[in-house]
Every structure is written in C-alpha cells, then in structure tokens.
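One structure is given below, encoded as structure tokens.
All protein chains but one are shown at their positions in the complex.
On to chain A.
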Amino acid sequence: MALEVSHVVGGYSQIPVLKDISFDVKDGELVGLIGLNGAGKSTTINHVIGLLTPHKGTITLNGVTIDQDSQAYKQQIAYIPETPVLYQELTLREHLEVTMMAYDLDHDQAWTTAHELLKTFRLDNKLDWFPANFSKGMKQKVMIVCAFLTQAKLFIIDEPFLGLDPLAVNDLLNLIEDRKKKGASILMSTHVLDTAQRYCDRFVLLHDGQVKTEGTLSELQAALPEAGESLNDIYLSMTKVDRA
C-alpha cells in the first residue's frame, strides 16, 4: 500500500473543505481523483504533498507520515501542479539540475534520463531558455520532465491533460504506464473523463469534500446500475443525486 489517506479532515482555514475522506493508492496503480470544481481535489492533493496539515486523520506513504520524517516522505513524491510553477531566474537546464539536487539523484544517470525526456517532449533544443520564453504547454512539459526525472514512488499529477497537445498527452500516458510497471503509484486529478476511464485503474469520486464512491469502473457500474456505462454517465448521475 503506497499512499493511504485515512479519515482526513482538512482545508485552508479552520473551516474544513475535506470532511473525513479516506482512500488509498496501491503500488503500481493509477488512481483518478474525480470531482467538480470545488469538490476538494486540489485540497486533497495539497494535503498529500504536505502543503496543508490535516486537522484530523493521517496520510501515510509507505509507512511514513510527514511528521515522522519529512525528508523520507517528500523524497518519495514527485508533483506536477495544474498551473506550471517555475523559477523565473533559472533556465530549463538549471531547472533539471535543481531537481536532481533536490532529490539527490546521480548526476550522469539523471541526465541520460533527462535527455530522453527532453527529446520526447521536444524541448531538447531549449535548454538555455528562461521560463518567460515558454508557452503554457511548454511550461507544463517542463514540469512533467522534472517530475519524471526523479525515481519517486508516488507521482501526484493535478489535471495534466488541459493545455497539452495530443502528442504530449500520449507521451505522458506512456510515461505513466512505464512508471506503473516499475511499481510507482500515481494519483491524478482530472476532468477529462474519457481519458481517465481508459487509463485509470481505480477512481475516487469526490463530491462536496467527501468520497462519494470509489472503485474500479466495473465496481462503480455495479454500485450504480441505473447510471449508465461510462464514467461520464456515472459521474453525472452522482452529482445529480446531490442536486435533486
């Protein structure tokens, strides 16, 4: 069990956004975090990466919590934010170098990986560019390259599909597949449900700060037999119940 979120109550202020949520991500598994705007996806992610401290409950990653050993905890995580965040004063090359330093990666080996990734995302001729010169999609690719440079056990990817070109989406999915085979876990939030349906092993459906339901697609279909076949239908019916 890689990531285990158990009974977490939390949020940005004293008013909890997350109301007692529990789910897990197993080794080699891609779990989709699905929910409307404001359902609590980003808040959940911020708790997992340690930006927020839960009011109640625990988040364990391969047996460690952030309070026990923040280094051991953070070392296992690679995070790709929804909006790319880059150091304005560092070139692409330096971003990669900084990532290697942060995760204490072997320099030569990491650069070999880096060059492959850069080639895949067609950034290999832009090593000396500053973030200011990158388009939004390129910045997102830089984030992906930096994250997949690491040997993290858990990848946390916040809405990766918007803003990327189809080729890059495909490359990202291949990367995810590859890391899954090597035993890494991925927690991914997204609104692009048909892609999620095809690639995620399991889904956690968040609504109004609570886990409405979770499981594989067939489990969801069994739980809500009248909802329909696709993840989209199930998701829509789930939100409708609440609105009625």
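The working rule: a residue touches a chain if its C-beta (ideal position, glycine included) is under 8 Å from a C-beta of that chain, and two chains touch if they have at least 3 such contacts; residues count from 1.
Keep this in mind: contacts and distances are computed from a predicted model.
*Asks:* Quick one: find the hidden chain's UniProt protein name among "Multiple sugar transport system substrate-binding protein", "Cytochrome c oxidase subunit 1", "NADH-quinone oxidoreductase subunit I" or "ABC transporter permease".
*Replies:* Answer from the record: the omitted chain is "ABC transporter permease".
*Asks:* Give the residue, chosen from A:Ile49, A:Ile144 or A:Cys200, that touches the chain omitted from the document.
*Replies:* A:Ile49
*Asks:* Out of A:Glu4, A:Asp27 or A:Glu94, which touches the unshown chain?
*Replies:* A:Glu94
*Asks:* For a quick check of understanding: of A:Phe23, A:Tyr103 or A:Phe155, which residue touches the chain that isn't displayed?
*Replies:* Counting the whole complex, the residue in contact with the absent chain is A:Tyr103.
*Asks:* Go through chain A and note every residue touching the omitted chain.
*Replies:* 49-51, 70-71, 73-75, 77, 79, 81, 85-91, 94, 97-104, 107, 130, 132
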